[in-house]
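Here the complex is missing a single protein chain, while all its other protein chains stay put.
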Amino acid sequence: MSEFLQHLINMLVLGGTYALLGIGLTLIFGIMNVVNFTHGVLYTFGAYIMFIVVQQLGLNFFLALPVAVLAGWLLGAAIELTLLRPLRGSDIDTTMLVMIGAWIAMQSGALWIWGGVAKSVATPFPEAPLVLGPVSVSWLRLFVLAAAAMLILVTYLLINRTSLGRAMRATFQDHDTASLMGVNVDMIYTSTFAIGSSLAAAAGALLGPVYVIFPQMGDLAAVKAFAIVILGGLGNITGAVIGGFILALAEELGAGYVSSGYRDAMGFLIIIAVLIFRPTGLFARAERVG
Amino acid sequence: MTARSVAMTIDQVAVLFGGLVAISDMSFTVGEGEIVSLIGPNGAGKTTAFNVMTGFLTPSAGRVTYQGRTLTGLKPHQIADLGLIRTFQRTSVFPNDTVYDNILIGLHRRGRVRLLDAILGLPGARASERRLRQRASELLEWVGLERRAQDAAGSLSYGEQRLVGVALALAAEPSMLLLDEPVSGMNASETHRFVELIRSIRDRGITILLVEHDMPMVMTVSDRIVVLNYGRIIAEGTPDLIRNDPAVIEAYLGHGVGHA
Amino acid sequence: MRAIITILAVAALASVPLWLRDPYLLNALITTGIFVIGAMSLNLLLGFTGQLSLGHIAFFGIGAYVSALTSLGFDIGLPGGFRLVHAPWPPIIGLMLAILVAGLCGYFVGLLSFRVRGAYFVIVTISFAEVVRLVALNWVELTQGPLALTNIPSIALPLPGFGELTLRTKMQNYYLVLAVALIAYLLIARLVHSHFGRAMRGLMENETLAVSVGIDVTRTLTIAAVISAAIAGAAGSLYAHYIRIIDPEVFAFINTVTMVIMVISGGKGSLAGPVVGGLIFGLLPVALRPVMAPEAQWIAYGGVLIAILFVLPRGIVPSLAQRFSRRRSKATALASVTLAETAAKEPA
Partner (left out) sequence: MLEIRDMVCGYGGVTALRGISLDVKAGQLVALIGANGAGKSTALRAISGLVPPRSGQMKFEGIDITGAKPPRVLASGIAHCPEGRRVFPHMSVEENLDMGAYLRRGSGEIAADRDRIYAEFPRLAERRRQAAGTLSGGEQQMLAIGRALMSRPRLILFDEPSLGLAPNIVERTFAIIRGIRDAGTTVLLVEQNAFAALEMCDHAYLLENGRIVLSGAGPELIENEHVRKAYLGG
């Protein structure tokens, strides 16, 4: 029983960051109809920003997170402006392949700059975990959960309570009519991609210090993000949050009770199972942002 | 109605999208060799009805039978195998292929050979290819597109694309043809030629169900007209009857259009 | 005209080992040839049915593992205390089984995944390949996991009356790969020019219309998937017996991407496209190796993929063909314009 409780706690911590990853991807797909293969690289990028700010520049750990969010935002905007804007109106296969090209180039770039050796980040949190009865959780992981929850909340409010968010939702539902309402659709696309990218970078910056940082770390993260988005339904933010926690739970249970080697297979198995049995995602209101 | 045998029966069909009623309780029949038109304002459920009849949509209630067989649960290609073939409202061609190749694709039902025979190029498969090519040329001549045979279908005018769509449907050897707004986008002379074509199709024993907005055309070509409004049938009968039906005039024909 | 070009190309390729003595280059040509076969099989799906399968390497890898295990033998425990022991069989049977098993996998994957299209289909295929990779990595008893299967025997061709010929030299393997590539090319060419090919093209261009004239989507796409997977399996088998060592990294996503680049750059939907694209992108790393660090090569790889999609979205072969026959190309260009226009006009 206590083992199960421990898995639940781990699930909560992991699920928060997974949700963050999923929201970014689902926003970009939902609004722009682009399958963003660079999502994992942005995750990696966020983690390296954390490493640079904390380890190389010696600055404050808590400052690194907003820096990573901002850097992710800028990189995302740059990708959108250079690679996606010129291809507006092309079919989804073309943008998907272009994103794959960008992924290969950027990941190899990370390998070139930082090398293949894994890096770790020192954190200001005490080594000793917080023990609550039968379960324990590290302070760092608690911080990660809190930060992820805050970012999810901010994103939710942005989408549902601001004029920009309303314009994003309108663009998702009907981009021509949104532009007739005066929405600058190009600007919405760029912001959407930038916001999604900054969330991926934030997830990387949060999980980087928990694990280790290396150039290919984003690949699995990307797969997990895809699994989450498919679980929740493309374009569905609430679905992505729930999907994040479901995936975390499946991984915890898979690793705990089957074999730790198959932990990372859970995401793929979920993808395959959902697409075969419920192609619109677990939550029926699939085609929706907000 | 005459003593024709019934080809298709639409029996208490209803279609709901979410809470929206697209068709409510629709029942009518089409006799063998008859030309029946389905008319009504946009959104009245005409195309939805077509989609139900050809298996692209499953009705929420009721059923469609064709030549005694219930169509419920059949996939579109299985319904096509029964000889029930449709055309589509918008561009219904394979745009990147030549007109000739379009017809060859349409001849799919006729050209089935075993996969291995086709790959190995066995005589059976080769003979079948020859027959298909022969048939494709005949069909092109029938609809009057032989001069366009080697042009990409997507480069043709809308009117000509409509004809390709019909030729494609004919290639599938229909016993009943469902035409969805075939003359929209055609000019007067093209429409006139099309009416002739429809008659020649019927003369070969093919039953025709037509959805069309062009009232003069509908009034000339139809044996019988079914009028839909709000997913319900509000009138049914010969063109003369429909032209003078007060309910139809109010709901659809309006000012004077019926007197074409 | 087309036949002459094909014959000349085959003759040129066949003459290579007669004048090229550099074993390193010959080796590169053989592995490239194997990947070209894979690319041709991918083109059958990508170019002729319009389905972007990004898990294609799964069939290649399954072929490699099936063939290797058939010729090496294995001894594994099954649930309930049973053991499954398989004694080594000749590699040529391994090749046959590789084709069969990969084709079978193609059948099941096709059956399941064609229910979803577009982005979903892409993600299912990627996931399938990754799950297979994880199984290869974790089922150590069967696959040795990351330790790899080693000492895989070379293919031996039975020659009636003469015993058998074991293909040890590079030249022999070169001709084997060339022969298999030719068979695969002809098979695909026949298929796409047949009745089935037309059905596939119809589905790709306008699925609703194709269905309405009686084309069975599932059946047609599944046939394409089976043949495509079987050919990829054959390529995988050639790979295993030529390299003689395989590990789970054979399933890496980047290998699928390499095949995709070969197809897209050469020209999807053109028979010669994957061959041309495959030769370029198979040999480019060889040419770049002395002048570029591996990371830089990969950056260039990604950059070239993007550049091709921007500059030559239809691929090299169709673009060249366009120059040779202006009239035909005009028609297709116009057609694609009309298509774009309808897409622009019709609200989703």
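Think of it as A, B and C in the order they're written, each chain with its own count starting at 1.
Simple rule for what comes next: a contact is a pair of C-beta atoms (placed from the backbone, for glycine too) under 8 Å apart; a residue touches a chain by one contact, two chains touch by 3 or more.
The structure presented is a predicted model; accordingly, all values stated were derived computationally and were not measured.
In the complete complex, the residue from A:Val183, A:Ile246 or A:Leu275 that touches the missing chain is A:Val183.
The chain that is not drawn here is touched, among residues B:Val15, B:Ala125, B:Leu139 or B:Met215, by B:Met215. Against the chain not shown here, chain A presents residues 163, 166-167, 169-170, 173-174, 176-184, 288, 290.
Throughout what follows, only the chains that are shown with their structure count from here on.
Judged by the touch criterion defined above, the protein chains link up one after another in an open path, with no loop closing it.
Centrality annotation: C (chain centre taken as mean Cα position, compared with the mean over all protein Cα atoms).
The most distant chain from chain B, with centres taken as the mean of CA atoms, is A.
Per-chain Cα centroids separate chain B from chain C by 41 Å.
Rounded to whole angstrom, the centroid-to-centroid distance between chain A and chain C, based on C-alpha atoms, equals 32 Å.
Centroids built from CA atoms put chain B at 49 Å from chain A.
For chain A, the set of residues that touch two or more other chains is empty. Multi-chain contact residues of chain C (touching two or more other chains) are absent. Residues 29, 35, 83, 86-87, 89-90, 92-94, 96-98, 100-109, 111-112, 174, 176, 219, 223, 226-227, 230, 234, 259, 261-262, 264-265, 267-269, 271-272, 275-276, 279 of chain A are the ones touching chain C in the complex. Interface of chain B with chain C (complex): residues 54, 56, 75-77, 80-81, 85-88, 90-98, 101, 104-106, 108-109, 111-113, 115, 118-121, 125, 128-129, 132, 151-155, 165, 168-169, 171-172.
Interface residues of chain C, counted against chain A in their complex, comprise 52, 112-113, 115-116, 118-120, 122-124, 126-128, 130-131, 134-135, 137-138, 253-254, 257, 260, 264, 293, 295-299, 301-306, 309-310, 313, 340, 344, 347.
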